[in-house]
Structure formats: C-alpha cells, structure tokens
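All protein chains of the complex are present and in place, except for one that has been dropped.
What follows is chain A.
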Amino acid sequence: MYIAVPAEILGIILPLLLGVAFLVLAERKVMAFVQRRKGPDVVGSFGLLQPLADGLKLILKEPISPSSANFSLFRMAPVATFMLSLVAWAVVPFDYGMVLSDSNIGLLYLFAISSLGVYGIITAGRSSNSKYAFLGALRSAAQMVSYEVSIGLILITVLICVGPRNSSEIVMAQKQIWSGIPLFPVLVMFLISCLAETNRAPFDLPEAEAELVAGYNVEYSSMGSALFFLGEYANMILMSGPCTSLSPGGWPPILDLPIFKKIPGSIWFSIKVILFLFLYIWVRAAFPRYRYDQLMGLGRKVFLPLSLARVVPVSGVLVTFQWLP
C-alpha cells in the first residue's frame, strides 16, 4: 500500500504533465490550422519537440522579480496555483475503480479546489506590488468566483439526477443514457462556465496582452510564468475531466459493442477529454473577447439565474414523478 499510492500518484501526475506540455503545442497547431497556416513545425517533426524547447528556454531564463515585491508570497503564488490544479485530479475516475480516491464527496472536493485556485491568483497579483498585476488579479478573481457559483448550481442539477454517489458511480449511473443528452442545456452552460472559470477565451480579459498587459502574471518571468501557464492549461484539462465524467459519460465507450469494450476505459476517457479540449481551442480561435463588464454581466445576470432556473424545475420534476434516485 505504501508503494501503490505514490505509484498511482505518479501515474496520474506524469502523464498529466506531459499532457499539459503537449496541450500547449496542440493549441498552437489547432489555432494555426483554423487560421490557414501551420503552427510550430520546425523543432521536431510536426513541431513535437516544441514543448521541450519551450520548457528548456523557460527554465534557463533569469528569474527577475520586482524589488518591492513581497518575496515569499511572490515565489509561492505560481507554485500554489500549479499544485492546486494537479491535486484536484485525485477524484477524477479514469476507469471503473481507477480513481486515486473514490470518496463520496468527490465533486465537492473538486469544487473546493477550484475555489482555492482563486487564492493563487490574488496572491500573485497582490504580492507583485504593481498596478496592472493587482487590477488583473482582482478582475480575474471576481470573474472566477462568479462563474464558480454557476458551476456549483449546475453540478447540483446533475447530482440530483444521479444521486449522491462516489465518483465512479456517477459515471456508472449514466449507463443507459449519458446525462449530457437530457441535460444538454446544462452541459452547454457548464462548458461556458468552465471557459470562464479557467480564464479562457472569450473570457480571458484578465490575461489579455493588449488590454491589461498580461494581467496578474505580468511581473513573473521564467519559471514563475511557466508555472502559471502550465497551471492554466492543467486547469483546462482538469475542467474537461469532470465535464466528461458528468456529461458524455466518462469512461464507458460510446456504444455498448464488444469491440469497443476491448479498448480500455481510460482510452475512451482520454478521447472524450481531448474532444472537449479541442472545443476549448476552437472557441478561442473563433470568438472575440468579452469586455469585462459584459463578462461579469453575463455571469451574474445570465448564467446565475439560468443555473438556478435549471435546479428548480429538475428537482420539481424528479420529486413529482418520484424519479429521485
């Protein structure tokens, strides 16, 4: 047991880190193909060694910090952000029983970790002791918190339909039909709220270069900004993970055919996560950015009432027809 758990942890974290590195490359390539050009393809064949080159460059750069920055907090903020996005993977099910921690409060844990992520950003902005960083951090924090409420309500909607179970059982409960199909508007709202939660386009004003000079991570160089960057992409994959578990059904294959059962469940999970990540990148390539007041207006005036308006009828219908699990 003392060997199995660290081995499991490494088995999650190492592929995740590789995934994050190649997600960065994938984003650049996918966006490039949308824009009728090729992405990086010089470094390796098809640019596959590009993440290695980028990582090496960032590690070897000189770390510069503002002289008036609060030293220990300044260093700890990116570490905290990256750590939180890795830690939340403890409750994501890859296959039946293949979860690091199969607890009943799995979703609540995920929600708590994403709320803690806001601390990393506020710490980064405040400890940089710089105007733009502070503004960016405040904006980003406010945005994340607003959309987290909507995520929470949507999770409640799905949980009501599925029943209080642990992470693997939530996926198993979708055996007959994926919960994304009857709850399709909920899936759409969840996707958009995840985009806003992870500060991704079109909700990425807090880290816009043109408008806010890269926001809360403007004062970071080399490893600090690398960790923020990796943390953002790890967050993206993290948000796609539960998205896949809750809605299109997680690890079981698309149709219940024996040939599909030969492929292990974790491969199906990865395929679905990759589809969601492709959607994230596609949205970034296609849409312009929201202005900050429009962004917050959308979160507070549209998504919050809409998510509330989903919880009430769904629970009403379930109670009326005695369909509560």
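Simple rule for what comes next: contacts are C-beta pairs under 8 Å (C-beta built on N, C-alpha and C of every residue); 3 or more make two chains touch, one makes a residue touch a chain; residues count from 1.
In this section, contacts and distances are computed from a predicted model.
Peer 1: Leaving aside the chains you can see, what is the UniProt protein name of the one that's missing? Options: "GPI-anchor transamidase", "NADH-quinone oxidoreductase subunit D domain-containing protein", "Putative small-subunit processome, Utp14 protein" or "Transcription initiation factor TFIID subunit 10".
Peer 2: Protein name of the absent chain (UniProt record): "NADH-quinone oxidoreductase subunit D domain-containing protein".
Peer 1: Any idea which of A:71, A:184 or A:287 touches the chain not displayed?
Peer 2: Here the residue in touch with the unshown chain is A:287.
Peer 1: Which is it among A:186, A:201, A:223 or A:314 that touches the chain not included here?
Peer 2: Of these options, the touching residue for the absent chain is A:201.
Peer 1: In the full complex, which residues of chain A touch the absent chain?
Peer 2: Within chain A, the residues that touch the unshown chain are 31, 34-37, 201-202, 204, 208, 210, 285-291, 294.
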